[in-house]
Structure formats: structure tokens, C-alpha cells
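Removed: one protein chain of the complex. Kept in place: all other protein chains.
Moving on, here comes subunit A:
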Amino acid sequence: MEAAASSVKDGGDLRDTELRLGLPGTEAPEKPAAPSTRGSKRALQEDDDMESRANSRPLEADSGEAPAAKAQIVGWPPIRSYRRNSFPPRKVESEAEAEAEAEAAGLYVKVSMDGAPYLRKIDLKVYKGYKELREAMDNMFKCFTQGEVSRKEGCSSGSESAITYEDKDGDLMLVGDVPWEMFISSCRRLRIMKGCEVRGLRTRQYS
């Protein structure tokens, strides 16, 4: 039997020629890339989507390189889900990390405008208040409102609009009612409403 463990394996194994830190025969932490070369092929489709879906685990947060790599193998280590769920040991840390990530990543929400061919995304964290938000949204959708004539009967030109948002509960709300902080914590997506629907909203608001 050869001395180095790596040469004990299949001769054609890519790992023999792999560059990595560490003594020959010791295994680098990023092991889960290897399963696909060891013969654990996906059954029908080789696409990455399948692989990442099969390999991703529902409860691990991306907390660091080596631990995340370890956490990628489905069903490993062999611990019953009951036990896993009883105490996620890193919960506090991973929640904090998730929060930190969210902070860094910004709060992106989709913005749609009635009649526009595509949607936009904005980072709510960037704005200090409603005024800035409205200005930004006007800028974003300027190209669609110029010269637009509403096609709906009985409506005036498309210059009347209202910004609404969908909140955590899925309800359609008018932007501006609640304090800014509360707004950005509950806003899931934004919608610029135009024309008749807007008038409907307005009258409801003032009646």
C-alpha cells in the first residue's frame, strides 16, 4: 500500500493533480466539490441548478467558508432532524450574521409602474425619507411618463399618480402614512399607480 493516501484512490482522480494547501493525503476542507468526481452523479440532469438544490441544506446559514462547505452535504453528519432542530447551536451567531449581511446588502424592493414594460429595483436604505424616495422614483420612471396619454376612457392625462406599496401582510397601502423607519421595515414592494385607480384612492382618502 502506498504511503500517501491520495494515491490509493483511483488513478484518474482529479484530486491527485489538484493544487491545494496542506500535506499530500490530508483533505482540504472544501470537500463537497469532490463528491461529483467520486461518482455521485446526478441522476438525469447535470445542470448546476439541480446540484446546488440537492446539495443545499435548509438550515445552514452561510457562516464562513470551511463550515459552510461542510454544511453543504445533504444528510451529513448523520444526525436525526429531531436532534438538529432541538438546538441549532449557532443560531444567535448566524442570526446576527444574517442581519449583518442584510445590512450590508441593502433593502432592495421591486418597483413597478402601471404601463411600464419592466420593473425596477431600489434600495430603500439609501433614502432618508419619503421626499427623497419620490424624487428617485420620478427619476427612474421619467422615460415612461413623458408624453404619455392615458388610454382609459374618462381619465385625464397620465400625470396623476400615487405611490403605493405592498406590506408584510400583502395589503396594498398608500406610501406616506407611517413613519419612514416603520415603512422600510414593512415594505415588500412598490407600485406606482396611475389614472383612474389613483382617483379612486384619492377620493377614499378624503371622504
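By definition in this document, a contact is a pair of C-beta atoms (placed from the backbone, for glycine too) under 8 Å apart; a residue touches a chain by one contact, two chains touch by 3 or more; residues count from 1.
Here is the rule we use: contacts and distances are computed from a predicted model.
Participant: Which choice in "dolichyl-diphosphooligosaccharide--protein glycotransferase", "Transport inhibitor response 1-like protein", "NADH-ubiquinone oxidoreductase chain 6" or "CIB3 protein" gives the name that UniProt lists for the one chain left out?
Facilitator: Hidden chain, UniProt protein name: "Transport inhibitor response 1-like protein".
Participant: Of the listed residues A:Ile73, A:Ala116 or A:Val178, which contacts the missing chain in the full complex?
Facilitator: A:Ile73
Participant: For subunit A, which positions touch the chain that isn't shown here?
Facilitator: Residues in contact with the chain left out: 1, 3-5, 8-10, 23-27, 29, 31, 34-35, 38-45, 50, 54, 60, 63-64, 66-67, 70-71, 73-84, 86-87, 89-90.
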